[in-house]
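Just one protein chain is left out here, and the rest sit where they should.
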Amino acid sequence: MDNLNPSPDLRVNIGRLELANPVMTASGTFGYGREFSSFVDLDRIGAIVVKGISLEPRAGNPPPRVVETPCGMLNAIGLENVGVEQFLVRKLPFLQQIKCKVLVNILGDSVEEYVALARHLSGHQGIDGLEINISCPNVKKGGVAFGTSPEMAAAVTAAVKAATDLPVIVKLSPNVTDIVTMAKAVEDGGADGISLINTLIGMAIDATTRRPRLGNIIGGLSGPAIKPVALRMVWQVASNVRIPVIGIGGIGTTEDAIEFLLAGASAVQVGTANFYAPSAADTIRQGLADYLSDQPEESLGELIGSLIIEDGS
Amino acid sequence: MDNLNPSPDLRVNIGRLELANPVMTASGTFGYGREFSSFVDLDRIGAIVVKGISLEPRAGNPPPRVVETPCGMLNAIGLENVGVEQFLVRKLPFLQQIKCKVLVNILGDSVEEYVALARHLSGHQGIDGLEINISCPNVKKGGVAFGTSPEMAAAVTAAVKAATDLPVIVKLSPNVTDIVTMAKAVEDGGADGISLINTLIGMAIDATTRRPRLGNIIGGLSGPAIKPVALRMVWQVASNVRIPVIGIGGIGTTEDAIEFLLAGASAVQVGTANFYAPSAADTIRQGLADYLSDQPEESLGELIGSLIIEDGS
Amino acid sequence: MSKFQVTSPIRSCSQLTPDIIRVSLLAPTIARAARPGQFVMVAAGSSRDPLLRRPFSIHNVTADGEVVLLYKIVGQGTRLLAQLRVGQSIDLVGPLGKGFSLSPDTPACLVGGGMGIAPLLFLAKALCSSPRPQEHAILLGARTRDELAPLVEDFRELGYPVHAATDDGSYGHHGFVTELFQEHSTPAHEVCVCGPTPLMAAIARQCLQAGNRCQASLETHMACGLGACLGCTIQAQGGGYKHVCKHGPVFDANEVLWTI
Partner (left out) sequence: MSKFQVTSPIRSCSQLTPDIIRVSLLAPTIARAARPGQFVMVAAGSSRDPLLRRPFSIHNVTADGEVVLLYKIVGQGTRLLAQLRVGQSIDLVGPLGKGFSLSPDTPACLVGGGMGIAPLLFLAKALCSSPRPQEHAILLGARTRDELAPLVEDFRELGYPVHAATDDGSYGHHGFVTELFQEHSTPAHEVCVCGPTPLMAAIARQCLQAGNRCQASLETHMACGLGACLGCTIQAQGGGYKHVCKHGPVFDANEVLWTI
């Protein structure tokens, strides 16, 4: 049987950012790309989002930092990173050599820090966009996370947009009552796209030692366990904003990726799956091409948001 | 080797409600008790919380109503129940014959409905307490769930308390930005205890049919997948309220139960585990007795909240 | 109405086709209590992924306490089950649900399609002791000879004549089992059907027209199998819902709202 569509068009746009295909890797789960070069053809995936970068280097949290949970894991890395200066000197040169797009995930304690990061990171060949991690506490506002206040999220988005010409994606935290309000706030703030979800806040206890299993007590839950929550939020957000949405959360197979695309995501990020299946991003990229070659759609764009909802029920 | 503690005392109190042991079964996962009488000695578990009851019978949502997810499941039962009248006539007589405590989970569209339910259910032998499910939308307030507004949650708690002499437990929804604020609101409203968590909101899509897997599109996520979120919320709430907390979420083994007790729960509810391990409640009750018989503590009460947190880290 | 949870050693196990498997499990309590049309909930491994048990009809029970299942590998759970070997155990909960109810002296017409044939063998065995077994009609359909021939043999061994149909014509009638039904059923037959929903709906409609009593064994997604989760709903004739694990899986065809 002939394929309906032998050379499917996998390109997608996130605002001005054009990706060869919708498969990205999630911040903090793919290092700076190089770590996976034995397993993934870095020239062929859609984009890499590098580990969150702050103005100054951060040492991160005391160990243990990771613990497995049912179909998931908790991490309390504590945003360990080399800082923006070292990133540009030590990590960017490798990233400039690969063909896929590179987004830098940024994090700060105040709006000013985000702005300074955006300035630092603009105008470098090899950096194609910024992803703002707003799950961080705003030290000036009593430590409330940017990602739980629509006003603060909109403010940091607008400030970063004003400071850079790069496309700006805002990454939402799922630990909120109303994800759609958050999404609309960052859309109004001028975001070029929205990525979601970051990790759910969780905890694990060792019944034998009677102690928390993480040095930081609480951590971020990721992996297949959270996929249903992520898919719901992506669907809700994509149905209510006009800017592109990037789906994240438990994506490990081609089928997972298709589900997020159907729900309205224009692209997906592979996170925890990189750990247990280091070639997952490559496999999913190829899987999407194979899938689409058997479908009536000629381009992947037509798949986005094409979930069929029976009415009347 | 002798047991340190050959006949451990498993009794716990939830306000005025004294339970023989801390193992309860979660609403909607244990029917009306009878369904599990082949697998669990109903005279020996701590308490049964029956399926949520409304004033009028409800037919529930169109199928499919359940779908499996990684280490979890989504349900969109839609609160199908026989209504309070039929509950009293058809279900209560069996519950009156068993020795464990019985809590009735109640749900409504308005404060008035909750109050009417509380009145209806008071003064019957065999009903030992009420658990208010506040994950329901408040029709009069534009459909916002009681469980996402501290004011509405406090109001419904206070109104139910005023309408009944029964102990009143309020069951919190985890789909909120700040679970501690919700917990304090219902504590201020006069709750005798707090149970948490209800299900996380999730969604599943069938990539082949391109349709949602649930008739209701979205549903509630339960099972081991959500345990880390539940444990975190129980720990946060138990550390910030003075009333007893009942831990719920992914509990299927004795170890799970101990973790929730260490985090500060005075009792636990076994939910989804009843489906895949129908004798889970019995196994956990026995497991707790065995565990405690090897520990220095003489009573289970001493275990509650005894998580060891190293400071300085 | 006794139900049991039993860790059941695999006694024997055979692969009828690459993806259809028959497995015999030692579970005497369940075997003794089981009635044709009832099912068991099977734990597919000890991991929490997959989390839920899978429902399977009781295909047969033996005098020495075995419960026999017949299943097709379709997904993660059945794939895991198929890896288990003789000597390893499978955890069963059962027997569950409401089975077929037939008056002993009325002739029955059993109609099975695909894996829907599974419960009918147990039913056919029970009917052997009825006054005039030769009046019963057995109509079985599947996609190909491979899938159907070994099952037809089992019914023939019980002494029944069997009418077979395959989609590809490789065995018996070339076509659907509904066509066999038009040919071989009589107005006197009580009809018991199990198979894909379109098959059951078609047979149910033909029975309604012809005035036959008809029972159908339905499938839905199930979480508990015990009547507790209320997840296994089907739409009932006249509005509202019924629960397959409790009111069924065998329903009088008139109780069901056939939407296909």
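When the chains are written out, they are named A, B and C in that same order, and each has its own residue count from 1.
The criterion applied here is as follows: a residue touches a chain if its C-beta (ideal position, glycine included) is under 8 Å from a C-beta of that chain, and two chains touch if they have at least 3 such contacts.
The structure presented is a predicted model; accordingly, all values stated were derived computationally and were not measured.
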item: Touch partners, limited to displayed chains, of the chain removed from view; value: A, B, C
item: Listed residues C:9, C:28 or C:45, member touching the removed chain; value: C:45
item: Of A:75, A:175 or A:195, the one touching the omitted chain in the full complex; value: A:75
item: Omitted-chain contact residue, chosen from A:10, A:67, A:217 or A:281; value: A:67
item: Chain C, residues in touch with the chain not shown (by the definition above); value: 45, 47-50, 76, 80
item: Residues in chain B touching the chain absent from view; value: 70-71, 224
item: Interface with the undisplayed chain - residues on chain A; value: 28-31, 35-36, 38-39, 51, 59-60, 62-68, 70-73, 75, 77, 80, 223-224, 252, 272, 274-276, 278-279
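One rule holds in what follows: only the chains that are shown with their structure count from here on.
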item: Which of B-C and A-C has more C-beta contact pairs; value: B-C
item: Separation of chain A from chain B, taking each centre as the mean of its C-alpha atoms, in whole Å; value: 34
item: Distance from the mean Cα position of chain C to that of chain A, given in whole angstrom; value: 47
item: Chain B and chain C, separation of their C-alpha mean positions in angstrom; value: 36
item: Contacts with two or more other chains, residues of chain B listed in rising order; value: 62, 70-72, 223-224
item: Junction residues of chain C, two or more chains touched; value: 48-49
